[in-house]
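Missing here: one protein chain of the complex. Every other protein chain is in place.
Let's turn to chain A:
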Amino acid sequence: MFFKQIFRNGRKNIKNNGLFFGSLVAAVVAFYTLLSMGEQDVMRFLRTMESDAVQKLMMLIPAIYVVSLFFVFFLVYFACAYQLDGRRRELGMYLMLGMKRSRMFGMLMGETVFNSVIALVIGLPVSLILTECVSLATARGIGMGIIGHKFSLSLTAILWTVAGFLAVQLIAMFLLSIRFVRQEPAALLKSDVSETQKLPKTGKVGVAIAVAGMVMLAAAYILSIQQMGIFSYIVLIPVLILGIWGTFWLYKGMGALIGRRIMKKTMSRSGLYTFTGRQIQENVLHQYKVLAVASLLLLLAIACVSYGIGVAFGRGAESGHSADFTITDTDQDVAEELLSGDSAWMIKDCYAMRLGHMDIDSHTYNAEGMYKAISGQPQSDIRDNILENIQGRIDYFIAESSYNRLLASLGKEPLDLGENRAAMYTSMSGSDFQSILAGALKDGASIEIDGKTYELLPELYTDNVVADRQITLYNAYIVADEVYDSLVTDPEEIFAYNLSLSDALVEESGLMQAILEMGQVLDNCGLHYESYLAGIGRNLFYTVAGSYITIYLGVLFLIIANTVISLKYLIWQRKNHGRYMTLLMLGARKSELARSAVRQMYTFFTLVLSVTAVSGVFAVWCLFTNFTRLPANASMVHVLSAAAVAFAAFVVIECIYMGVIRRATGRAIGALDITDRR
């Protein structure tokens, strides 16, 4: 009988509470998505390239899992509170009919287990489909579709998901059940909101609190934009305190502002204007903490997703793909050997990269012209650092013909230096660093070797001279081959061979597979080499580690914030049953009530979203000016498209939540029957 009742109640819960079950399923998906990260195509691929780094990232996952447990707990807690609140009368009746509190507690916990099993049965397949989609999309998006998609089912992830979800649900339900079971039957039977009515503060105190909140928020915005250039806790902590406190106070005092507006309009507005206004005011007065927390969570979500996109593009833009392989065995004519072998068809180009150091014993070098040009750039720490480094540094030289081969393989225009000109090269990343050098070159810079002045071309060259990391050059000068031969210690010495794969091979097998195949050929020849793959691996690792996790957390915060607002709103609406009945008796039509309820819901959401939007603008502004910066060569079209997609997804999620509430409210009002009154 007892178990039958649990089963029956559980089934009824599923039927009646779409949002409740949706939240539980979201919690399962959140856990599995995080825990199965190691099984994603990208991570499997990365493990072969950057196993240490991936290992470190995987060690970080448990910490994020614990953070997720903490946040998902609130999601589940509110979902369960909503579901239990709808059953107050039923629970009150059980007590009145003589059910022991311990038995009721047991029944509720039993139902929790039943609900958990159902949520897991639905949530795990959904998670699998979702992670597979994410895995495929990430792989395709990064352009390595060919590494081979493998269906992944992580048993460890499933186990931890089940454990985490059950723990969170049982703890949430345990706390809630205790709260409900302890109540007197009369308190449970009377579910109307009037008993808990608080007196709305419409006085000056409330307005003062709201104004103080706005001032604090404004101070936080200004401080974050002006002072955060240099990251410091002395600035960060006040910004956080002012921002959080300001948000809470703004919502705390908002009820008073709404009240004043209603008072002014009562006599002049018809219909349910006053009622709707008072409902919103009451909701704000009672739920201001929820509004503030939801707004801050949404802000966090925006910041996380923006940061994720920024990181993805920041890293993504660095992957200048200049050669597929760099072969370091230079004691034989590798190019000739490969181009004449069986695998020649696989190679588009193979050339020697002539890169060497100046013979300082026979030549004199003066970078005064360059130094002056850099000095003319706006003052910054990076500029001073460059100035310090450039003075007295003996630079590398690159032969023009080698670099032109590289440019040609990239489809770029070759250089034409002649005897009196040189071009500047750097493989250092960092948009600030590069923009200072580019600025100096544009203003006109020169170097002097053996008393002869070489004008530097106004462009900075950054296409990597090797496939990966064989050499990182702070700066080097590309000079005509004759000049190169006269300057470097050993002109015959070849630094490395660069190899580009044939378009036919790449087209046939995809870049990744092509690189792997060529790698085997090179292995068979006993050659030492570096491939572009390692570069991608490292690059991807940062992209994945940085963007995947922050976007994951962002989405998690977004879902939690929306669920919390929605459930709180629905719980509160449910308690207004009596008011709607009174309004029907006073001659209101159901359509009017439905309009009022929808207006209340939109206003409730707008109150959260508007504050979030303003704070979000400043947060993103601060983020991209102080914490992370998009590289100068990052495609704005791509960045804006990603931002637009993220924004559209955000809007869609908000619309889904509002749609769900709208339907639930509409159903509740449609079901009102004046004949039920007594």
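Convention: a contact is a pair of C-beta atoms (placed from the backbone, for glycine too) under 8 Å apart; a residue touches a chain by one contact, two chains touch by 3 or more; residues count from 1.
Just so we're on the same page, contacts and distances are computed from a predicted model.
Participant: Looking at what's absent rather than what's present, what does UniProt name the missing chain, "Putative ABC transport system ATP-binding protein", "Nitrate ABC transporter ATPase", "Cell division protein FtsX" or "Paired small multidrug resistance pump"?
Facilitator: Protein name of the absent chain (UniProt record): "Putative ABC transport system ATP-binding protein".
Participant: Of the residues listed, A:Gly411, A:Gly451, A:Gly526 or A:Gly587, which one is in contact with the missing chain?
Facilitator: Checking the options A:Gly411, A:Gly451, A:Gly526 or A:Gly587, the one contacting the hidden chain is A:Gly587.
Participant: So which of A:Arg269, A:His363, A:Lys412 or A:His528 would be touching the chain we can't see?
Facilitator: Residue touching the chain left out of view: A:Arg269.
Participant: Could I get the residues of chain A that touch the absent chain, sorted low to high?
Facilitator: 193-194, 197, 199-200, 262, 266-275, 278-279, 281-282, 578-579, 582-590, 592, 674-675, 677-678
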